[in-house]
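The complex is shown incomplete by one protein chain, all other protein chains being positioned as in the whole.
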Amino acid sequence: MARVMRLGRVELNVLNLDRSVEYYTKVIGLEETGRMGNSVYLKAWDEFDHHSLILTKSNKAGLVHLAFKVETLDDLAYYERKIEEFGCTTTRISSNTRLAEGEAVHFILPTGHHCELYHEIGFLGTAVGTKNPHPWPLGIKGIAPHRLDHLLLTGDDLKTVTRFFVEVLNFGQSERVVTEGEEELVGSFLFTTNTAHDIAFVKGPDAKLHHAAFGVDSLHDVFKAADLLSMYEVPFDVTPTRHGISRGQTIYFFDPSGNRNEAFAGGYMAFRDMPTITWDASKIGTGIFYHRRELSESFMKALT
Amino acid sequence: MARVMRLGRVELNVLNLDRSVEYYTKVIGLEETGRMGNSVYLKAWDEFDHHSLILTKSNKAGLVHLAFKVETLDDLAYYERKIEEFGCTTTRISSNTRLAEGEAVHFILPTGHHCELYHEIGFLGTAVGTKNPHPWPLGIKGIAPHRLDHLLLTGDDLKTVTRFFVEVLNFGQSERVVTEGEEELVGSFLFTTNTAHDIAFVKGPDAKLHHAAFGVDSLHDVFKAADLLSMYEVPFDVTPTRHGISRGQTIYFFDPSGNRNEAFAGGYMAFRDMPTITWDASKIGTGIFYHRRELSESFMKALT
Amino acid sequence: MARVMRLGRVELNVLNLDRSVEYYTKVIGLEETGRMGNSVYLKAWDEFDHHSLILTKSNKAGLVHLAFKVETLDDLAYYERKIEEFGCTTTRISSNTRLAEGEAVHFILPTGHHCELYHEIGFLGTAVGTKNPHPWPLGIKGIAPHRLDHLLLTGDDLKTVTRFFVEVLNFGQSERVVTEGEEELVGSFLFTTNTAHDIAFVKGPDAKLHHAAFGVDSLHDVFKAADLLSMYEVPFDVTPTRHGISRGQTIYFFDPSGNRNEAFAGGYMAFRDMPTITWDASKIGTGIFYHRRELSESFMKALT
Partner (left out) sequence: MARVMRLGRVELNVLNLDRSVEYYTKVIGLEETGRMGNSVYLKAWDEFDHHSLILTKSNKAGLVHLAFKVETLDDLAYYERKIEEFGCTTTRISSNTRLAEGEAVHFILPTGHHCELYHEIGFLGTAVGTKNPHPWPLGIKGIAPHRLDHLLLTGDDLKTVTRFFVEVLNFGQSERVVTEGEEELVGSFLFTTNTAHDIAFVKGPDAKLHHAAFGVDSLHDVFKAADLLSMYEVPFDVTPTRHGISRGQTIYFFDPSGNRNEAFAGGYMAFRDMPTITWDASKIGTGIFYHRRELSESFMKALT
């Protein structure tokens, strides 16, 4: 079977739908592609599918669900079976339960997060088209990421969730953080694309979101994003720096509901034959923030 | 079966082995990892495997073979069978025919190029290691690419070679260049990783090499590479510019034997569900050189 | 007396005022600040003064005049006297001959170009203001240079015009291009700010303009500018490269009348105690285009 294609969408709970849509369109620079019920659907300019982000009104922030896109309906059935075999319950979510979406397979990750696999979703196309395209569209606004890039979630049992992604969903593990003597796994970075991570987990309470990351092109664009956050008075968590883990360039900040966002660029190319890079838990500060070399309290504590 | 993992190695004929090794180590910044017979083996600092480039002494320049790495020996057998089914003859090349290499499956592409698939190759590791690694090694020399990135080859029948890569090797086609009415395919860009291309073909004589590309991180690094070429008096073919096709940032230049090299950065993320981007042959100038918007004679004519 | 402050304005003849204004506002990203008679006045977003560029309708392209701003009216009188002493005729141009301008001192350079010195000009302020300013304004359009940067003019007697700038206007000479044996001066780069050049001359017909350059921040912005030129189908002269002379990063292109423009970034800091850098005429290709290492015919021939 083919590999899981990518992290295709994320649904976030937000406290105020209007403020959130304004933030995700004006500051992040996503495009609103539809509304249904209490949800607004958005996509980045360089994504083809109908949406990669769903904002849903709620009385508390956090992750509603994440979903990976697979290449074919056969793959969907294949992975559904493997998930069941692992011992997770799957349910089919019917088409159009959410806007523009085909049938999805729902299950709960060992860390308690609601996850789906899907193949079918409406097609809208990128802002530059597919006929003699320009490399980027005029009239870009805000941070203007190319795409949703990855999620960092927290959970208690990282060995099991890693085993789930590796054995069931055929992900690779690019990096891991282990306590002395490799006794405990406290960070796990997993990839299905050739990027350093498509989903990652750090030790913490189950079912929580640490951050949702959007992909930009370069250090220059990370810095431009940081400038925009100050212009729009968006609260920072972490100002521009490099990750030791993934080598990427990054900033962290909060959406109006307190969901942490990241603008992320760079990182190495990951391949299935790469050995998993290992960080000692005592070096996690350097692993996360390569320059500052220590974690900050806000980065560890703020979860939604 | 899993996807073909990547373009793993390229063997180039060179006229003068010493001058070539000096160029590929000092200017390109690869590391020599071994010698056997008339061949020298090299790798980039961020590659794990024993080599990605083989320089072989010959009385004419050009491509000896290209090879893709697959994830398992089962995949090797699977693709071997598919290649045979397509109608290509395969032969097994035994271990250690070349240095540090396991068994490979050899065949000839519809464009006449010698191609191999392999899984086994010696492991050396990157220059930064896998334990609490720094993002890049001190003492980097020359252009210092992360890896071998892609090849552009020429051939007469691009429809068939595209069909071979898509149907047999499970590649995606990210972009194509077609003459009016889509009568003829004159450019075909194919990917197995999530990058815009891992191998590409343009209309031309069979069995020829247009260029071998090395991957660097950013526009800044492409420019640094260009500066180095002038310091080392390496002949340029194309000074820094952007590709319309792939959106990447690029320079082209020639090794001492006249084999064209590229330093390439950026480009979009390619996924299997992307529609193939189409360029009219009349716009190929813009597709190749987004700024100059026309091909140059040297770029079209110099092949090895 | 204080140094001449900067190249303050340039007046260009254009063939079609509307097309030119559209180009300089939409593509270059200048702001129109006024119109008077057959002239349109523009400034860059980071300039304080009323204008730095005047477009004047004419039946042929080219430079109408260039003007340097001095710090005080005393300086204006001081330099006026020195110009006369050098043997140039000066005339006073009265206030408001052009829009928002105070009195100016007019004279003709040894190369035949009409030149002025002035101190008074209307003040508009930059787009970010002077109270707790943001580093750049939202809503930037086009190339959006910070400022007019420098001019390159042609002339026959470069020794005399260099002597004029050095002895009369107190400029420094940062770089020069000389024929064998230093017999002839064929390029002369002159500065009054701490940048590598504020005005430069290459051997050629008198009274002609080679290019007017706008200053951007970085290689990244030069590249963005290059992309925009392709989006707007502006003809390039030279795609992104580095200068040997000045070390700056650059592109050249043409306005709708054929006046050559440059977007320029970087370059070293020049100080009055720096020795003049010398280029052999045989190396001028590398001096001008550090990567290509040879001049192009269009770059040498197209003058307005």
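Going by the order they are written in, the chains are A, B and C; count residues from 1 in each one.
Keep in mind that, in the parts below, a contact is a pair of C-beta atoms (placed from the backbone, for glycine too) under 8 Å apart; a residue touches a chain by one contact, two chains touch by 3 or more.
Every value quoted in this text rests on a predicted model; they were computed, and no experiment measured them.
Taking every chain of the complex into account, the absent chain touches A, B, C.
Considering the full assembly, A:T286 is the residue among A:T56, A:N132, A:S174 or A:T286 that touches the omitted chain.
Residues 134-136, 138, 218, 220, 227, 230-231 are the ones on chain B that touch the missing chain. Across the interface with the omitted chain, chain A contributes residues 219-220, 223, 226-227, 229-230, 236, 239-242, 249, 251, 286, 289-293.
Against the chain not shown here, chain C presents residues 2-3, 5-6, 46, 48-49, 69, 71, 125, 130-136, 146-147, 170, 193-195, 215, 217-219, 242, 244, 247, 266, 268-269, 271-280, 283, 286-287, 290.
As a convention for this text, only the chains that are shown with their structure count from here on.
Rotation relating chain B to chain C, from a C-alpha superposition: 180°, rounded in steps of 5. In terms of their C-alpha centroids, the spacing between chain A and chain C amounts to 48 Å.
Our note on geometry: chain A versus chain B, Cα centroid distance of 31 Å, whole angstroms.
Among the residues of chain B, those touching two or more other chains are numbered 219, 242, 286, 290.
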